[in-house]
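With one protein chain held back, the other chains of the complex are shown just where they sit.
To keep things simple, chains are lettered A and B as they appear, and every chain counts its residues starting from 1.
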Amino acid sequence: MKQLVILSGKGGTGKTSVAAAFAHLADADSLRAVLADADVDAANLELVLSPRVIEEHDFVGGSVAVIDPDLCNNCDTCIQVCRFDAISLSHHVDPIACDGCAACVYQCPTNAIRMEPQIAGRWFRSETRYGPLFHAALRPAQENSGKLVTLVKQQARLRALDENYPLVIVDGPPGIGCPVISAVSGADLALIVTEPTVAGIHDLERALQTTAHFRVPSFVCINKADVYPDGAAQIEAHCREHAIEIVGQIPFDPMVTEAMVNGAPVTAYRADAPASRALRAVWERVRARLENGQ
Amino acid sequence: MKIAVASGKGGTGKTTIATSLVLSLANVTPAPLFLDCDVEAPNAHLFLRPTFERRQEVGILIPRVDESKCTYCGKCAQVCQYHAIAVLGKKTLVFAQLCHGCGSCTLVCPERAISEVPDVMGVLEAGPARAGITFARGLLNIGEPMAVPVIRQLKKWIAPEPNQIVILDAPPGTSCPVVESVRGADFLLLVTEPTPFGLHDLRLAAQIARELKIPAGVVVNRDGIGDARVDAFCAAERLPILLRVPFDRALAEGIARGQTLVDIRPEYGARFRQIVAQIAHREVVR
Partner (left out) sequence: MKILITTVAPNLESEVDPRFGRGAYFLIVDPATLEWHAHPNPGVNASGGAGIQAAQFVVEQKVDAVISGDFGPNAFDALNAANIAMYLFGATRTVREAIERFQAGTLERVGAATPQRHV
């Protein structure tokens, strides 16, 4: 069983559009895949895969401190101890600022503080026309998105192992911090979707450094490639220097948005669109690498 | 006045809007302060071109165990909510990357065997940028999981002058790094695109505004590429649409090269100044 993670560094380069296309193309090739949407902050894969939710669960992220005013003796120890500015002068804990460290609980001389688990979101096991999808929604302003990513991926992985799916496709989050690190963990291959803009190039370098740090072999594909040909050339040069293969270039194509508006992967919506043909070529290369290690 | 620019969905144009907004205000006195809070993948420097004159490493305090005093009682491991300190046999190990720097283990150790040492996670940088703007940003080290401590310290590191307008460029998403970036702002400008992904994530971003009780308005970027559902949502939620930037390939190409919206279409400068005036006079809040 192999895990492919789709990353970008910069947001909005087209990870989800690529992931959705791969889900469709894998299915069309009879390559059974489990899908995982690891962008739990802004989970968009479901918008183009029309999932049918089979089961859903609460996700308990961490806990927050709650102070019982009847037991509180106003000594202010908790305020002094808290490093997250989460406790007001009137000894009320701000649940958004609270990091869940429980330092105040252990230091409170009157045991006036307890930790309350927070339901930080929900996770789902769904079926789509291309295979099972595991996804989640973190409540806005919550922490522990890395933990929820790990849970979603773990569920996808176990399902793939249990039922002999050869592939797990993980639609990753933007950035390089803990949700991305969680998404990258266990991946056999990372496909970094970039765009040929100054921002895209800058963030591609950070994304590549991140996958290198965690020793995940990486490919790059350039999306909206024709918007700035100089930028595409810069990316090609950078990748050559670092011996990273560019597996394809996808032209800017309004059909991608039209497909999204119609709730479908672009390759399923309009197979002969320029972006669809380019995505097919990228998929072939990625698939060959996953299957043969070449 | 602090205006934070956020979005939910990545790639909608936060940095495009935030950098154009700050450039539009460059003739105000004092010149505005720009904070790039996207410490994982900062981009604003590519458009505002700062010269960094101040630099400071940042991190959190992590525990260091004096093994000569440690009795392996395990109390530190019991209280740690992050599995960042563990007693294994006759060793007490600290896992720096898991540590949140809360200090709890240090406080509970009955032998006072734990002291705290700085663990560097990133760097803060500041200096003058184009048009006299003061620029500051944080950069998270590769492989470090936590952006929040870097963002938190960035905001403390640079104190705005009296009457200085502060523009904060938030990271994408809706979880703790975004909250840390926008917390304390007077107004939240939410940048979206008129597509299903844009709408889905705008809903989440609007919830953050509600949770944090920060008044918000919307900028619809790449207007025209999708459909009208974002407009309908904003109307239903009474979220004012303060600006529409129509999709324009020439704009996309200019931004790709490192130009901002106001570099390519200077007429937007007046529109941004108008929006700031509306925000300042609370005309925007419905």
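Following the convention adopted for this analysis, a contact is a pair of C-beta atoms (placed from the backbone, for glycine too) under 8 Å apart; a residue touches a chain by one contact, two chains touch by 3 or more.
Given the structure is predicted, the values throughout are model-derived calculations rather than measurements.
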Visible contact partners (per top-of-document touch definition) of the missing chain: A, B
Contact partner of the left-out chain, one of A:Ser8, A:Asn44, A:Asn144 or A:Gln249: A:Asn144
Sole residue of B:Gln97, B:Asn141 or B:Gln278 that reaches the chain not shown, by the stated touch rule: B:Gln97
Contact footprint on subunit B, counting only the chain that is left out: 77, 82-84, 86, 88-89, 91, 93, 95, 97-98, 143, 145
Footprint left on subunit A by the chain that the document does not show: 144, 146-151, 154, 157-158, 161-162, 178, 181-182, 185-186, 213-216
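Here, only the chains that are shown with their structure count from here on.
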Computed distance of Cα centres, subunit B from subunit A, in Å: 18
Interfacial residue positions of subunit A with respect to subunit B in the complex: 8-13, 16, 40-42, 44, 47-48, 62-63, 81, 83-84, 96-97, 99-103, 106-107, 138-143, 145-146, 173-181, 195-200, 202-203, 206-207, 209-210, 213-214, 224, 227-228, 230-231, 252, 254, 257, 260-261, 263
Residues of subunit B that touch subunit A when the two form their complex: 8-12, 15, 38, 40-41, 43, 46-47, 79, 81-82, 100-104, 107-108, 140, 142-147, 171-179, 183, 195-197, 200-201, 204-205, 207-208, 211-212, 225-227, 249, 252-253, 255-258
